[in-house]
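Contents: one structure, followed by commentary.
For this view, one protein chain was removed and the others were kept in their places.
Going in written order, the chains are labelled A, B and C, and every chain counts its residues from 1.
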Amino acid sequence: MYDRAVQGDTIAPEARAGRPSAPEFDVLLAEYRSVRAFSEELCRPLAIEDYVVQSMDDVSPTKWHLGHVSWFFETFLLLPELGGYEPFHPRFSFVFNSYYNAVGERHPRPQRGVLARPTVAEVLAYRRHVDRHMTRLLANVSAAAERVASVVEIGLHHEQQHQELMVTDFKHVFGVNPLHPAYRPASAGGNGAPPGPLEWVPCAGGLRWFGHAGPGFAYDNEGPRHRRFLPPYRLADRLVTNGEYVNFMADGGYRRPELWLSDGWDAVNREGWEAPLYWSRDGSDWQQATLSGLRPLAPSEPVVHVSYFEADAYARWAGVRLPTEFEWEAAAMDATPAAAVANFVEEKAFHPRPCPPSAGLRQLYGDAWEWTASDYAPFPGYRPAPGALGEYNGKFMCNQYVLRGGSCATPRAHVRATYRNFFPPGKRWQFSGIRLADEG
Amino acid sequence: MYDRAVQGDTIAPEARAGRPSAPEFDVLLAEYRSVRAFSEELCRPLAIEDYVVQSMDDVSPTKWHLGHVSWFFETFLLLPELGGYEPFHPRFSFVFNSYYNAVGERHPRPQRGVLARPTVAEVLAYRRHVDRHMTRLLANVSAAAERVASVVEIGLHHEQQHQELMVTDFKHVFGVNPLHPAYRPASAGGNGAPPGPLEWVPCAGGLRWFGHAGPGFAYDNEGPRHRRFLPPYRLADRLVTNGEYVNFMADGGYRRPELWLSDGWDAVNREGWEAPLYWSRDGSDWQQATLSGLRPLAPSEPVVHVSYFEADAYARWAGVRLPTEFEWEAAAMDATPAAAVANFVEEKAFHPRPCPPSAGLRQLYGDAWEWTASDYAPFPGYRPAPGALGEYNGKFMCNQYVLRGGSCATPRAHVRATYRNFFPPGKRWQFSGIRLADEG
Amino acid sequence: MYDRAVQGDTIAPEARAGRPSAPEFDVLLAEYRSVRAFSEELCRPLAIEDYVVQSMDDVSPTKWHLGHVSWFFETFLLLPELGGYEPFHPRFSFVFNSYYNAVGERHPRPQRGVLARPTVAEVLAYRRHVDRHMTRLLANVSAAAERVASVVEIGLHHEQQHQELMVTDFKHVFGVNPLHPAYRPASAGGNGAPPGPLEWVPCAGGLRWFGHAGPGFAYDNEGPRHRRFLPPYRLADRLVTNGEYVNFMADGGYRRPELWLSDGWDAVNREGWEAPLYWSRDGSDWQQATLSGLRPLAPSEPVVHVSYFEADAYARWAGVRLPTEFEWEAAAMDATPAAAVANFVEEKAFHPRPCPPSAGLRQLYGDAWEWTASDYAPFPGYRPAPGALGEYNGKFMCNQYVLRGGSCATPRAHVRATYRNFFPPGKRWQFSGIRLADEG
Partner (left out) sequence: MYDRAVQGDTIAPEARAGRPSAPEFDVLLAEYRSVRAFSEELCRPLAIEDYVVQSMDDVSPTKWHLGHVSWFFETFLLLPELGGYEPFHPRFSFVFNSYYNAVGERHPRPQRGVLARPTVAEVLAYRRHVDRHMTRLLANVSAAAERVASVVEIGLHHEQQHQELMVTDFKHVFGVNPLHPAYRPASAGGNGAPPGPLEWVPCAGGLRWFGHAGPGFAYDNEGPRHRRFLPPYRLADRLVTNGEYVNFMADGGYRRPELWLSDGWDAVNREGWEAPLYWSRDGSDWQQATLSGLRPLAPSEPVVHVSYFEADAYARWAGVRLPTEFEWEAAAMDATPAAAVANFVEEKAFHPRPCPPSAGLRQLYGDAWEWTASDYAPFPGYRPAPGALGEYNGKFMCNQYVLRGGSCATPRAHVRATYRNFFPPGKRWQFSGIRLADEG
């Protein structure tokens, strides 16, 4: 969710039924504490210096992430709902607003890395301040209880999105550093056996319903629920591996314009791409910068850090194509629960794992976001919600592509079969990978 | 067709049935002569200086257009099919190649305006040379007759695309000139009565077939024919007018971020947009640069020279939305033949006309290309044709939006209900306008 | 005179003594006709298309040059001095103003090449109009005769500067064209015998006077006359040749950072320089685009189309340095008249010639402008003249270097020993070459 989660956020909730009761607020407070604690847990391996750097325009400094998610609660809950609340600092609204035009002016995004201040300690104090008042708010909800619960829920999903972004942003900060620092040691056993050859799973198509049907939380872009007709199709049973991708490269993948979209070929030449992001040559071999430092490339792991352009070129080279987001969603809806066993951020692998050798659709969730051939567009009948939080619901629905399924940096509770992530087609710093599709 | 027709071209034909006979070649030769002559007829009002200028990167000099469409015949027909054919000039392949990587190196597109040579006279001599040999080829076709007929047909549609581009490119060259030259005098009666208020035409939706079904020529991107499901919807009976668009502007349309896609808002600010292209202030009124020179803005004419971003913002301001390309196509398929009475380039108005006051869907064709909410993507099962002409069939299917229906600069024989034009969402120099849609 | 002559012009005259009499105005009118005619004579080999193109920002279209020099007479003489004069066209002042802020707004310089209109015929008609009224003015001068004579003189020197620029701008327009057009056939005998080895001519230095001492015209930047102290020094007797420059290249000249100024090394890398402008490889040999088309590199000709950075790097490689403008001027003042035999534009060689084999300082004038080590700065006591023409006298005295002596594109009557030409150190499209110097 490049623009939504990175540049700022979205988000109008789907309707919630009824008003939450006091016990529900206890649950919500527990969730609040858990999510907030996890953000800080993720930062534990960092040095102060690591919180400050913006290694490219898409990356935000970690301290900015930590402040921004707190500003979200302050702006959309504490200020409107908690009488007499005083902002922690009068200029933080300027510093930590991501892109909400309605909320006022803001510090320019590409300049976040020039902000020496506030210090990390000050940002953490800001978090304590917000947490203290959020606790007070949730303990005393009366009027507008429904709105409070709904916005807290959004705020927590919002913070989970930023947890994923913090991980991918650490990775970039460390990945461009000539000293090759590691975020944490590699977990044992990563480099498993090669998965078997890629198999095709037939899918029936037909006239089906799509979009979120509840219960539970969903972003508004997952609806309205609506019907579409799909011709029969096939999906690859697993993600494309590094080893397979190396074959594409060895066959001139980055030097053959006929394999590329025109904009993709421009990107290859302009950016000098000759491999996925974070790959570098080590003599005749390839190595990969990971969150555990530089490692030899593991052929059996899924390829990640490829752009839509690279995913599309790989599929064309392989004689097939990428799935649409609807093909993916229909298959995920039909999949057995076993398909949902997945490498999410809670595994603390921080890296995709080789596909396990069982049969059927695997790796639908976790490991790597899967680029789809679908542009990020509104579902039929979609309308932005009224008011500030809904102001920008559709504003990123242009020149971006949908990714599905979550990655090794995604909190498990954050994704579902209808979840639509989206990024511009040239972006590579997320854990984005490739699943192939073909006509049925 | 920004990239296809401008940067170069495409194009694999849909399959043709059988081999053309000699009389058919007579017909083809007559068509060839007619299309080729029309290109030069369009240039008649120009001074030599007008053929040379590239007023922005998207524009090509007229002499380049005239040479490029001839190079197309030379490269894809005369060289492979006419034994002993000698190219007119050894460097013209470098100068007039648009984007065919497979055909060799080429002069960079944004530098076309620095080419003093070849002169216009030399380009016209080149055209004569190609015409002479094309006549010879078509008079003596034997082997591979089917391929020849098919490529001639593409070459003629290709030249028609460039006829439209020549008109829009003249318009830009004249439009940026501080002396405000006119291409030709205004045709009489342009500024008609205001059309009545916009009416909504209900459309049924359902599971329907889309894409070209023959007979006759179509580009490969109009297929394969396939089914889609549409919810019921409504279409505006005519295009949005200048007068209506002025209301949007007066209501702060260009100053309210909540009306815009995020990329659109960036464009507004980066480019300083405050009105459609070619509009300028004349005291408190607006005037418009047209191919007949500067004129006061006519409120009853359709608004043109708006980007996708502006069309989308206007629709959001109006509380509705743009149609998808499938909604447009279904309505066009169901429309009465009367709907096809249209202001195409053969009218020589070179400007859109007010909507006639009859009832029902009007202005589906001609006047202005209609931005749709559909990104330019392959139809299910689409595969590029093999070989040089098909090399790039899908390469522009990224970050562009589909427009439908043709404009006052389009040759009548060039469009049809399934025709898919496409441009990036920020482009404004085509005759692009707005038709509104809504849920049924 | 990059900015002065190209971006617009200057220029306040040194004081003239007294008022010219009628016979003098006859002489002036004859000069006027001669200079004006020569501008058009230079254009005779051009096609209409060649007048239109701006092949890079520094180049102006020939039709712009022809119009601009006429606008100069219109603006600074006809409008203020000729009662009832009507401008030829109300917008030409906008189109043909180069950089005079005081004269009003203007068309942006890098956009001169997008002006299809006015046509060449219209510009020539403009010239006729201005000439007719200038003739009238000069036949009836009464009041302010001195000012008129003085401004005519400036206007003619101004037009001569643009004559040189037209030649170098044709050369660029033709030089970047993939068809390699020639402006005119090569004159016979160009490729003469190699000059002998470079010899050093000792110069005494001491406390001397510099700057123009009259009589005759000089630009105000050639004064005030003032004293400077020079240590003894030596000058090379002739310009550096292509053959000598090839030795520098063969010795890694363009790959050794220690030979370059820091800004120069940046330019080498940013621009990808590996030879002078207009050189290209022809197998293992070099060829050179000239105004007579592509020719094999002639080793005995002076090297031209080098930047200050290349001249400076060559000198460092050779273990010596470039002369200051004062060292050049002192030597030129002391030189015998024979030193002034030179290849100026009247020779119609349009290319530098090998140095003749006589002894002593040669090639001081003509062939190639000589980069000096002196930044373009005001002489002590220099003050801009009051009024519009003098408004900008000093405004280009920053980040430019002085060149001395004139080139094969300079009108003979335009230069003298005190003449100071100037360009930014990275420019190469003038006929700029190298004379070496060293301590005495």
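Here is the rule we use: a contact is a pair of C-beta atoms (placed from the backbone, for glycine too) under 8 Å apart; a residue touches a chain by one contact, two chains touch by 3 or more.
All values derive from a computational prediction rather than experimental measurement.
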item	value
Chains still shown that are in contact with the chain withheld from the display	A, C
From A:L28, A:V52, A:A275 or A:A318, residue that would touch the chain that is not displayed	A:V52
Hidden partner chain, touching residue among A:V35, A:L77, A:V95 or A:L403	A:V95
On chain C, residues whose C-beta touches the chain left out of the figure	3, 7, 99, 101-102, 207, 226-229, 231, 257-258, 260-265, 309, 373-375, 377-378, 380-381, 391-392, 394-399, 425, 439
Residues belonging to chain A that touch the chain removed from view	47-56, 63, 89, 91, 94-95, 107, 111, 113-120, 173-174, 176-179, 181
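Here is the rule we use: only the chains that are shown with their structure count from here on.
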item	value
Copies chain A and chain C - rotation angle from C-alpha fit, nearest 5 degrees	180
Taking each chain's C-alpha mean as its centre, the one farthest from chain B	C
Equivalent interface positions on chain A and chain B, same or different at half	same
Separation of mean Cα positions, chain C and chain A [Å, integer]	60
Contacts with 2+ other chains: residues of chain A	none
